[in-house]
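Every protein chain of the complex appears in place save one, which is left out.
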Amino acid sequence: MTPVTYGGKYLSGSIPKVNNMSKPLFLHADRLFSSDPAQRAIARDLYASVKGLPILSPHGHTDPSWFADNQPFENATELFLAPDHYIYRMLYSQGIDMDSVGVGSKAGPSSADARAAWRIYAANQHLFRGTPSFMWMSHVFGEIMGFEVALDETTADFYFDRIGELLASDAYRPRALFDRFNIELLATTEGPTDTLEHHAKIKASGWKGRVVTAYRPDPVIDPEHEDFHDKLALFADLTGEDVHSWKGYLSAHRKRRDVFMAHGATSTDHGHPTAQTANLSHSDAKDLFHRVLKKHVSAEDAELFRAQMLTEMARMSLDDGLTMQIHPGAYRNHNARVFDTYGRDKGADIPMPTGYVHALKPLLDAFGNEKNLTIILFTLDETNYARELAPLAGHYPVLKLGPSWWFHDSSEGMMRFREQVTETAGFYNTVGFNDDTRAFLSIPARHDVARRIDSAFLARLVAEHRLPIEDAAQVIQDLTYNLPKAAYKL
Amino acid sequence: MTPVTYGGKYLSGSIPKVNNMSKPLFLHADRLFSSDPAQRAIARDLYASVKGLPILSPHGHTDPSWFADNQPFENATELFLAPDHYIYRMLYSQGIDMDSVGVGSKAGPSSADARAAWRIYAANQHLFRGTPSFMWMSHVFGEIMGFEVALDETTADFYFDRIGELLASDAYRPRALFDRFNIELLATTEGPTDTLEHHAKIKASGWKGRVVTAYRPDPVIDPEHEDFHDKLALFADLTGEDVHSWKGYLSAHRKRRDVFMAHGATSTDHGHPTAQTANLSHSDAKDLFHRVLKKHVSAEDAELFRAQMLTEMARMSLDDGLTMQIHPGAYRNHNARVFDTYGRDKGADIPMPTGYVHALKPLLDAFGNEKNLTIILFTLDETNYARELAPLAGHYPVLKLGPSWWFHDSSEGMMRFREQVTETAGFYNTVGFNDDTRAFLSIPARHDVARRIDSAFLARLVAEHRLPIEDAAQVIQDLTYNLPKAAYKL
Partner (left out) sequence: MTPVTYGGKYLSGSIPKVNNMSKPLFLHADRLFSSDPAQRAIARDLYASVKGLPILSPHGHTDPSWFADNQPFENATELFLAPDHYIYRMLYSQGIDMDSVGVGSKAGPSSADARAAWRIYAANQHLFRGTPSFMWMSHVFGEIMGFEVALDETTADFYFDRIGELLASDAYRPRALFDRFNIELLATTEGPTDTLEHHAKIKASGWKGRVVTAYRPDPVIDPEHEDFHDKLALFADLTGEDVHSWKGYLSAHRKRRDVFMAHGATSTDHGHPTAQTANLSHSDAKDLFHRVLKKHVSAEDAELFRAQMLTEMARMSLDDGLTMQIHPGAYRNHNARVFDTYGRDKGADIPMPTGYVHALKPLLDAFGNEKNLTIILFTLDETNYARELAPLAGHYPVLKLGPSWWFHDSSEGMMRFREQVTETAGFYNTVGFNDDTRAFLSIPARHDVARRIDSAFLARLVAEHRLPIEDAAQVIQDLTYNLPKAAYKL
């Protein structure tokens, strides 16, 4: 039988029988590039020109306390498994209980032994074949942890022990990793009633790492949020405003935005069910506000209020310069039993069809032609890339397109984004990459995938004689660094 | 002029003028693989490893009487043309009457001479360029019938005569072909009032071929089905239940499911207009049932009843273990004149936009987290692959994704399915291939196309260093054999 080199050139021959002998880690230098030699050569060179650029991470969900306290991460399960819904939802889809892989529930922490949980993950690596999680984790294991063998049931304990050792060392504390990852800026996302104490502590610490916040006011904007009234009360406490008057409520937002900006924020973020916007008269908006403050809010009023608040946020952005991000289209907590037992963000959010062309019109009628406002649109519904989003972004000065997001933050997903958006919106109405992640150690992996896919896409354009190589060389710099820097005013 | 070899390596040179001299049959060993040498080499090896595996056909529409009676097929037109709406809809779209190509109408059999009909098909081969029908028929003609020249107007009679001779021979009777095709299991689909006599006869015959049924209760579930009341009466006769009471109606289903299982069924199949489900209280369901029994049923009640019955079927599957298949999204019999003249299933079913995220929630709230229930989802609306279906199947334990279906059972369609589904659902939330066909002789062709496309997809992942070759070697075995075996409990 002809030997077959892992992650290397495939030598034609019979397919080797799968066995469980320890396999080398799979992380080839040319991964994600086209196998066409002409394209691959170009992609390599483009990628090489941006591989070493600093990471700008203007949108994400890491925990600022990691950088404030700089405590070591605990173990492989706590770090990689329990918090990563990309991973445990896939295990769950195959009948593996969340509790068994370390996911805590409303009742408390998981009852599972961390090592036992890790073994389950290790033994189910086949479920991740062809997924971005496999790509990211291989990067983390190989590039950050130094593993040379693949994770599987035969290496589970070796991995668990070695990761434990590494995490106990100073080189794997959050700040050391931040520096090693060459992160120029990392934005976290906080709710409007967050005290931002961790950001303050980071600043006070003298550490040079730039960790900034972003203003995500959903809990006090969405009347259907389970904590709406509690958060409003906190919102009042923090701002000293009468947040139950329309005027006071808006003032409270302005104050919090100022405080967030003092902690480095350059953007707001809005995760609404739809992209609906509204632009009501002052008195209609005021009346609506008073209706949504009541105990029972109709679904229509809740939707209209969220819609109106996007326009209010845009108005405030015109004043204070914060870039707006709109992330619509997820049916949150679709699995009722999982929500009841485990709570939010457990891999049970499902994308819905999402419309932009009618939904955004009220906001665009008000502010669409402003030159000093930037609104970044995201979607979970790829049918909009070519149909609505690229035409909108290719016309309105305020609009830019965020990268392919969440389920679509993947090699195929990113490629579809570029293929379907570029011809109408160009490259310069997009904003580069966001990692959008809670998984700190995957940040370099995710940015690496984005840089590779952008390189691969550009390489195809060059190899098909659709773009001069010099232009591609400029574009890859822009996509990697200059566009996020400009769009988020970093 | 440089000669150009058909079905072989294209030697650059001027394009030869098209002429009607008899052309070789077009069926290259590397068909459907990428032309990139690196990918092609991998695809060849992956395909070689599964080319000879037995066929599992867990979902299809062949006629069980063929295998019960084992009578010879009549002639080329009766076998290939008259029953294949993929073919005659394309001819019809170009103004060729269905009657002229052998399609019978409500008024009786086609008036066309079988040979004359065949000549029409032969002379219009250009209409099928680039279609799966061309690929399937070339496979049938070449691999099963042994033709070496292509079908066209110059070879129409030769084909017709030769096919007639072959069909008259014992080697081309249904059971002989079944054995030759290496079919390990073939499921047909029967209505709830079918007597299953053919399946009984097959079993009694001592023939080793495994032909099983599947339970498709649509005619007694869909109040808008033209035979609803007649079928209900038969349903009562067959089961001895009072099917006009809610309790008796459900009992009748249970009894028929048991009978179907005794005839080998391991699955149910539900071809609804939408994916809507409902989970009404017992009394609401009972009231609804009594409303839909009446002469005039509102569209809302009909939809709600179908929706409720999906949940009832899931409940029964939890007890008896039948795998559920949901096939929504076709506008049936869109062409009123064709329906009036020719009846159902005449190539005039058109896909509609189909939603899953809201539609399935009632059923999923009830049974989504069960580990011993499998529900296989199909779609005619590809926009759902990445947006709704992969995220749902990548989370809920009960859900799996059926293969790309009907219009999308094609090389591009299958490739889009893998590209858009794999990154979120992985390979292991899919169930391998279904041929879903009435065209018995095309079964090997269809499975061959699926094996080739899966090999080609995996080859790209390997060549782009996204998947180790050993993993791909395992996955192609699983997609071809292990996943359908598990999902359908074969």
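We call the chains A and B, going by the order they appear; numbering starts again at 1 in every chain.
Throughout what follows, contacts are C-beta pairs under 8 Å (C-beta built on N, C-alpha and C of every residue); 3 or more make two chains touch, one makes a residue touch a chain.
Quick caveat: nothing in here was measured; it's all calculated off a predicted structure.
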Among A:Ala278, A:Ala314 or A:Leu467, the residue in touch with the chain that has been omitted: A:Leu467
Residue touching the undisplayed chain, where the options are A:Ile163, A:Ala285 or A:Leu392: A:Leu392
Chain B residues that touch the omitted chain in the full complex: 4, 6-7, 10, 12-18, 23, 26, 28, 30-36, 89-90, 92-95, 126-132, 135, 150, 331, 334-338, 347-353, 380-383, 407-408, 410-413
Contact footprint on chain A, counting only the chain that is left out: 36, 38-39, 41-42, 44-46, 48-49, 355, 357-358, 361, 364-365, 368-369, 371, 383, 386-388, 390-397, 399, 419-420, 422-429, 460-471, 473-475
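Here, only the chains that are shown with their structure count from here on.
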Superposition rotation for chain A onto chain B, Cα-based, multiple of 5°: 120
